[in-house]
Every structure is written in structure tokens, then in C-alpha cells.
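Okay, so here's the structure we're looking at.
The other protein chains are all here in position, but one chain of the complex has been omitted.
As written, the chain order gives the labels A and B, with residue 1 at the start of each chain.
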Amino acid sequence: MTEETTNEKRGVSLPVQIAIWTFLAALLALVAFGLRRAQNPMAEIGKPVPQFDLEYYPGYEYNGTAKMSLADLQGKIVVINIWASWCKPCEQEAPDLEEAWQFYKDGGDVVFIGVDYVDTPAGASEYLTKFNISFPNAPDLKSNISSILNRQMGVPETYFIDRAGVLRHVKIGPFSSVNEIKSIIQGIE
Amino acid sequence: MFAEFGYGILVVSFIVAIYSVFAAVYGATSKSAAMVESARRSMLLMFPLISLSAAALIYLLVNNHFEVAFVYEVTSRSMPTYLKVTAWWGGQAGSLVFWSWLLAAFASAVTIRKWERDIEFLPWVIVICSTTLIFFLGMVVVFENPFTRFWLVNGNVEPHMFAPANATLFTAGDGNGLNPLLRHPGMVIHPPMLYLGFVSYVIPYAFAMAALITGRTDDRWIRLTRRWSLWAWLFLSFGLVLGGRWAYDVLGWGGYWGWDPVEIAAFMPWLTGTAFLHSVMIQEKRGLLKHWNMILVILTYALVIFGTFLTRSGVLSSVHAFANSPIGPFFMGFVTLSLVVSIALVIWRWPMLRGETEMKSMLSREALFLLNNLLFMSVLVICFWGVIFPLVSELFTGQKVTVGPPFYERATAPIFAALMFLMGVAPLSAWGHSTIQTLGRAMWKSALAAAIITAVLFATYTQNYIALIGFFLIALVLLVTFQEFWRAARARQRAQSENFLTSLTRLMGRNRRRYGGYIIHISMMLMAIGILGIEIFQKETQGSLKQGDQLDIGGYTVEYRELASWDDSGKGVNFTRATIDVYKNGIYLGELNPRIDYYFDSQQNMTIPGNRSTFRDDLYVLLVDWQPVSSMGATFKIFVNPLVNWLWIGSLLFLVGIIFAAWPDRDPAEEPVRVARKANQTSAAD
Partner (left out) sequence: MKKFLYTLIFTFLLGALFTGVALAQGNNPPTDDEVNAVAHKLYCPVCESTPLDVCPTEACHDWRELIRTMLAEGKTEDEIIKHFEEQYGARVLAEPPKEGFYWLVYLLPPAVILAGAVVLFRSLKEWTKPKAAAPVSGGAGGASSSSAEKDEYVTRLEEELKKQK
């Protein structure tokens, strides 16, 4: 509320002015932060992917390690597939992903990691069994990993990281075939 | 052809808008009437220009021109023509054109008025309106062009405005179709109403800025924009109410308001706008609060722009349209510009906005109006903080949080109660002076009657103390307001020796704003009855029923009879409709048909409730799920929403009240003078 004074010509005092402009600057800075976050995905194609750690679902570990950090996988091509059991389009691509994994698994050069985005444990294990998924899988219940990779646009999303840890390709939405997955991986090698 | 035409016209109007700003500034600073007139004419040209462009867009929408990206996104062949027209504002690009079109219409309406007395405002009003237009048209022309078409370039489909090399036009067979949630009649007119409200607040803001720039900071700008702000408030209020009704009818969760950031963003300018409607009367009557009114108008405008920005830029929620487009920073720039300029102007002119008279009593009507303003601002603070807190939290803790209804309800409920109490007291207080005694004398009868009503409700209806406080306040306000009508009409009846009804109608006709205001108060109370009813007494239950099974809730018995599912390929919808029979105390009341509509084009479900509405309560039934194989069983969610109908009845009366208050006077100069003279003779009290 404004303070009107009996003093006729008194303007706005300096401290009040400073307070007003500070408040405005803070507000705009806050909004700018929000805007920047909304606009720029954290992981950009052609840039190194920020570090993150995973804790696999029991039975879906990689090489017997329950925990992994992205740094451990340097030198390999990493395919991170974000999915959820409640996501219908994910079901479309699940068999293709598994088939592609079977193709690359023995080479040891390409790693598939499923990241289960905000899901129920029961739903997740049902889904993994239903589609015979055998590649490593980890939950991301608080959407930490998904938000490190990108601002969540929806599931499924798949991130292709090259041997140097650089993000090379992002697929939004389900794959249409195994060949699509393979050709993207070939493109990275 | 139409696409190029529409886009070309948009570019032309963009350039004309830029010209009008420069012409107006030059005309004002160099005192060149010819330049100002030129600016005025270019401003007037905007509306026909944008109308042409809009007509081109509508032509494309209606005629299934799916080579145009926007048409492809928001329409499909199966949509009826009227929905194709309204799809105009169903998507980002189109709604920006719609905004520009409305703004141009309002700005033109303002520019053709007679300006003799206020000619120094004219160039600056043009500057503000045109600058806002430049901003909106700029977004359309540069970033979010509704006329962009699909082109086949080397086997890829790409959106471009003009044909790239070696490209052929690509036309999709059918469009995506409008989001089914937006196909409801409420949603067809809800956004334009809100936009109308938003846009019309640009006009009072433009006058306020003009007053600050020219230094003519007397009441003139307020008198000029008084009616504008009423109409703006009408549209905004109507938009909010329609949004609530739409949520109740379509969103299928048994409520009408969920304290969602998008809703709150539209509610915030309403709060400052409402505060402004009240405080502006103090300035007119008492010459007080010039600073404050200026701040309120600026705040309202800023909240309109800022709210639109927050909800659409992806800053608050990630699921919105232009999250990844360059519109965000551009919009942010405009928000910053308008805030900085407005604040700087207010600070610069602060000493000129001095009040003219002093306040005599803490209980005078002006003091109570100030309290009213404080309460509205308090609700605003709560809303604003609640809306941006998730952002603050993410910035400082990295954690997303939800600020949901419990927060807003707990914080605002006491404030709304206090506002209701003020509604009961303020009409009885006088400008200038009032005391506890005068107020008490004027109020005690109504207060006593309200207490008796509350006691009866306690004995017969509810023991819930919050409901009782609410009902007491509602009764008090209603009684006080009716008493105001009664006493004023009686006083006039005695003075003029007319019959009571004539007195009442003449009295109301004489002072539309006051009695329109009282009608609005009454309607608010009716709405409050509905809100109390649904918030405090709502019952809900959910159950899976086999055919012939029954479910009891709130005195009703609901029996599941059958379920049918069929495709309507003409509309592109699959309907699944349940039929249930409703009984109360063993008496058959009729059937309800909750259903789920599945839209093929957009692959979305709509849950349409079966609703049986009475003055006492609503029986609101949702079809949640059904057994696909046998259609033997289905799951229903049933709400009994007591008194909620009064919310909608109140909303209608609310509209009546605002229109009554805002309706242009037929003959402003004639009669009142005579009566005023007469009134002067009869009273020499002071």
C-alpha cells in the first residue's frame, strides 16, 4: 500500500526505490532461471553428458554391479532408454529394444540401459517380465536422471552416447523397427 | 494463395504498428497535430488489416487446408464448421493472432472517441496500444506464424512460410483435430472471454501511462477509463466462471476450481482489477489514493502479461506449447520492458500524485475500501507466492514441489471471510465519517436476523462451525444489501411521492454503479453458498457395479442398468455410455448417462459426467471404467455436491449486475441535476 504524505513534493525515497528495483530484479532473475531451464535441455547433442549414478533393479544389473556411474562406461556406446510401465508407446518399442540388445550384447561394445521413469515397482517388474527385457534397468522415481538428460517431454525417449561420453542422438517417441536402432548405433561408430 | 495473403497482411500491419508508434512519439514531442493524426489513422487501420488476415486464416481452417501447419494441428475433417472457426484460438499461433485482433479492435474503439478535452493523452495511448500490438504481431510474424505450410524437401516434410528450393507443397490427408477438451461449448467461449478481459485492461493501462507521461495526473484518466475497466472486469469474471463451469462439465473430477497455476494466473489480474474497481471510487469521491490506483492498474496489466507468459512459456509447467521456441525470451523481454517503464514512470511522477483531501474516520467508507484493498492484495500475495514457489524451490533446493489446494484454501479462507464481513459493513458506512454507533445502529437488525438464521441452520442442517460462520456472513451480507435497497427506495419514495417500485427502479437507474455493485454482492453471496456447499458437504463414493447392482450415497440410490459402446465415424468419436437409474427414498427420479468419449484423431478420452442438478444438490456420476468383454460390470464414481447450483445461479446474477453497472447511460446530463437540486434543498445536515 502506498504511503501518501502531507509533504507535498516528496518523491519516493532512495531506500524504497532500491527495494523496488531489487525486488523486480530478483523476480525477473527467478523467471529467467525458469525460462532457461525450460528452454535449454541440460544435455545437448554434441556435448558431453553430465555425470549421474544409477542403482539397478535387482536382477537387471550390468556385469554384476548393482550400482554404476556413467563414467564407468566410458569407451562404450551407451544407449539410455527412458520408459515406464504405464506408457503405451513404450510397449511398441520394447521388443525391438530387446532384440537390438541381443544383437549387441555379446560384442560388449554397446550397452543398453533402461531407465524406468516414475513408476511403481509392481508395474515395472510386470513390464520387464512381459517383454522379456534382459538389458540392465534402473528406476528413476524422482525423475533425477531424466532431468539430467533432458527436460522430460514424455516417454519413451532414447539417448545415444558415444565412446567419449558425448551425446550424439536423441530419439523422442518409440522406435519403429530394430533396424532404426541399429542404424543409429552404426552412425555413431 | 490465402496463406501468403494472410501472412503478407500481418507483416503490413506489423509495419503500420511500428510506424504509428514513431509518428505518435514524434507528434507528441514536436507538438505536431498532423503527425498525431497520422498515428491515429494508422492505429485505425490496424483493425481492418488484422481482420483481413484473420479472415484468411479462418478460410484456411474451414476449408481443410492441411498444407498449413496450424490448420493441420488444430482441425480435422470430422470437425463441424463452427469448431473449425473456433479452432482459431485453439492453438498457440492462432490465439496470438486472436489477441492482436482483439487488441486492435479495442484500440480502434478508443481512438475514434472524441478527444477534444484529452488530446494530449491521444498520442501516448496510441504508443502504448501499438507497442503491445507490435509485440504480439512480432511474435506471430517472426516466431509463431499460423500461415506456415508443409513442404516436401528432398523427401522430408518441413514447415516453411515460403517455398524452399526444389520443394513441393505437402498436404496431409487429415489434420490432428482440436484437443477434445477444447470442443466443449464452455471452452469454445471461455478463452475468448478471458482474452477479452485481458486485452481490455490494456486500455486503462494505456490511459494511466498517458497520464503519467503527460503529467496530467488528475482524475481525468480514471473517468475516461472507468467504463473500460468495468467491461474488462466483466469479461475477465465471465471467463473465469466459464472456466469453472467447463471444468465441472468436462474435466470429470467433480469440482470447478483446482488452484491450478493456469487458473491462478487468470485469477490474479481479477484480484487487482476488483481492488481497482473499489479503490477508484475513493479517488473519485475523495481525491485520495492516486498513487495506489495507478499501481493497481499497472499491476493488473503486468499480471495479465506476466501470467500469460508464466503459463505459456514452460517456466511453470513443462507441458506447454512454446516451451522450446524463441518466443520465451522475446516475451520475457517485453514483460521486463513494460515493468521497468511503468515503475520508472510512477517513481518519476510520484510527487505529482499527491492526495487532495484527508480521511476523517477509520470507519469511513473510504477506510473500509482501503481495508478491502488490503484483503484483495493479501489474496494476491498468497496466489503469487504459491504459483512461483515451485520455481523458487527448484532454484534453491533442486527439488520440485507442488503447492496445491490445501495451501491456498487454508491461507485464503479467512481472508474471504473477512471480505464477506466487509461486504456487510461497508455499504452501511458513509463517505467521510462513520462511527461504531452509527454502524451498529444501521447493522444490528440484519445481524440479529442473520444470527437467528444461523441458529436455525445449526438446529436443522449442520453443526459444522466453518459452514455456520460462512452462512452467518452470507445471511448478513444479503440482509444488509436488501435493506440498502429497501431503505433507499423508501427514502426516495417519501421524498418524491412515487410508488415503491418506481422509486426502486429510478433509484437504481440513477446510480447504476452502486446498485449494480450491490447486485454483484448478492450474486457473490449466492456463489458463496454454492462454494460452501460443495467444499464442506461434498460426498463421494466409488464402486464397481454389476448390472442391477445398487450404490447408496447421500440419500440417493443409484442402480446400474446397462452400458453401450459405439463408433460415430462421422464425428470420429467412440462413445461408451452407461445408463443408470436414480432413486431417492424409493422414488424413481430418472436416468443418468455418464459416458466416456474417445476421439480417434487426437487419441484422447473425455469423461462426461451424468449430472442431475437441483437447488438442493447435484448428483454427479462419472463412468470410471468398464469390463470390455461382457459389459457386465462398470465402475462409477459418484459425487453428491450440495448447493452447488447456487454457484451457477450466482454467476448469472453476477453477469446481470456487471452489465447493469457498466451499461452506458442513455441520458447522462438531464434528470439527475434536477434531483440533486431537490436533494440539496431537503438536507442541510452538514
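Quick note on the criterion: a residue touches a chain if its C-beta (ideal position, glycine included) is under 8 Å from a C-beta of that chain, and two chains touch if they have at least 3 such contacts.
Since this is a predicted model, take the numbers as computed values, not measurements.
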Exercise. From the list B:280, B:310 or B:403, which touches the chain that is not on show?
Worked result: B:403
Exercise. Taking the entire complex into account, which one of B:381, B:448, B:501 or B:652 touches the absent chain?
Worked result: B:381
Problem set entry | Chain not shown: contacting residue from B:531, B:582 or B:644 | B:531
Seminar exercise, completed: Only one of B:32, B:438 or B:557 touches the unshown chain, namely B:438
Exercise. Which residues does chain B use to touch the chain missing from this display?
Worked result: 252-254, 257-261, 284-285, 288, 317-319, 355, 358-362, 367, 370-371, 374, 377-378, 381-382, 385-386, 389, 392-393, 396-397, 399-413, 416, 430-435, 437-438, 441-442, 464, 466-467, 470, 487-488, 491-492, 495, 510-511, 514, 528, 531-532, 535-536, 538, 540-544, 605, 607, 635, 637, 668-669, 672-673, 675-676, 679-680, 682-683, 685-686
Problem set entry | chain A residues touching the omitted chain (full complex) | 1-6, 84-88, 117-120, 122-123, 141-143
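Note that in this section only the chains that are shown with their structure count from here on.
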Exercise. Rounded to the nearest whole Å, what is the centre-to-centre distance of chain A and chain B, using the mean of the C-alpha atoms as each centre?
Worked result: 37
For this session: Give every residue of chain A touching chain B within the complex, in rising order.
Result: 1-2, 4, 8-12, 17, 20-21, 24, 28, 30-35, 37-39, 143, 151-153
Problem set entry | Of chain B, residues touching chain A in the complex | 288-289, 291-292, 295, 309-310, 313-316, 318, 323-324, 328-329, 332, 335-336, 339-340, 343, 347, 350-351, 354-355, 370, 373-374, 377, 388, 391-392, 394-395, 400
